[in-house]
Each structure stands twice: as C-alpha cells, then as structure tokens.
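Moving on to chain A:
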Amino acid sequence: MEFNSNIPISLQIKEYLLEKIILEEWKEEERIPSIREMGGTLGVNPNTIMKIYDMIQRDGIIYNKRGIGYFVSNGAKETIMKERRKTFLEKEMPAIARKMILLDISPEVVNRIYENEKGSLNKQDLNT
Partner candidate 1 sequence: MNNILSIKRLGKLIASDYGLYIRPHRNVLLSGFLFLPAFEILYFLFSGTSVSVGTRHQLIIGIAYFYVFLLPFSAYKGINKKQNGYYFTLLPASSLEKLISMIFWCSIIIPVAIVAGQEAIDAAVTFAIPHYNHGYAAARIYGSTSVLLLLPISVAAIFGNLLFRKSPVFKTIMLFGLIYFSITVSLGIYIVNHVSKNFDGNTYFKELTSGNNQAYEPASKSQMIYLDSLLKTTSDSSGKYDVTIKTTAGYGENGNGRGKNGNDVEIEITDSTGKIKSNIKIGRQGSVITGKTSGGNSYEKEERTVTMKMTEKQLEGFSEKFINNFKDKSGITACIGVCKAIIFFTKYILPLLMLILSYFLIKKRQIV
Partner candidate 2 sequence: MIKINNLSYSYTSRDVFNGLSVELKSGKIYGLLGENGVGKSTLLKLMSGILKNEGDAINMDGKNPWKRTPETMSELYYLPEDFTGPSNSIENVAYGFGKFYRNFSMDKLHDILKSFDLKPDSVFTKLSYGQQKKGMIAIALSLGTRYLFLDEPTNGLDIPSKVSFRQLVAGSLNEEKTIIISSHQVRDLDSLIDPVIIMDRNEIILNEEMGEIEKRLAFRLENRESAEALFSQQVINGFINVYPNGNGEITNIDTEVLFNMAIKKRETIKEIFKNE
C-alpha cells in the first residue's frame, strides 16, 4: 500500500479498512485480520493499527471477541454508508449544486448521467 504523505497514515489506513467493508470483501460477522496480521500486511507498527481498530470499534464498525479477534459488526456497512452519505450530502453536494447553477445545468441532465452510470455498472455485474 502506498502512503500519501499529506494525510496522516492512520486516516489512510482507516479508509482502507472501511473500503474493505463497503466493498463487502469483509462481510458482516466475519473475522478480520488481527492487529498484528494487519501490521504485518501493511508494514505498519501494530500500535498504530491498534489505535485505528480502537477508533472504528468506538464507531461501532467492528467489535472484539476476547481471545478470538475482531469481527465486522452487524450493520457496519450501513453505518459507514450513512456516515459517508452525510458527508457527501453536507459537504460535496452543495458545491456541485452551486456549480450546476452557475453553469446552468438542469437536474434532468444529471439524472440522465446517473441512469447511464447505473446501467453500465449493472452490465459489469452481469458480466462477472
């Protein structure tokens, strides 16, 4: 994993973990790699990993079964999605809307683009 030197490593790793959950590479109620295993995979100090695991555990994304390991919480994906939706709608969306207004682009145009994307993504799913 290549690290971007601008953003703190811990946040980058957090992103990496959340991605895995959203993409359902790590399914809910499934065990995820231990702190040590994660450190070994990424080449990052396990203490750093531990802080990140603690962070997302507090957010309810994962939980710890003593002696067994860390598991993805039930509804974790939804929790993450909710949070990201919130960020998107509150931060990114208004900026896009403003640009649309400035460039005189109507929501119908956006709708068409949305439907296109959705269609091509579905085709990808069918092919796999």
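Keep this in mind: a residue touches a chain if its C-beta (ideal position, glycine included) is under 8 Å from a C-beta of that chain, and two chains touch if they have at least 3 such contacts; residues count from 1.
Selection criteria: all candidates are chains of the complex that A comes from, given by their letters.
Since the model is a prediction, treat every value here as computed from it, not as a measurement.
Student: By the touch definition at the top, chain A has one partner among 1 or 2 in this complex. Which number?
Tutor: 2
Student: Can you name the residues of chain A that touch candidate 2 in the complex?
Tutor: Result: residues 3, 5-11, 36-37, 39-48, 51 of chain A touch candidate 2.
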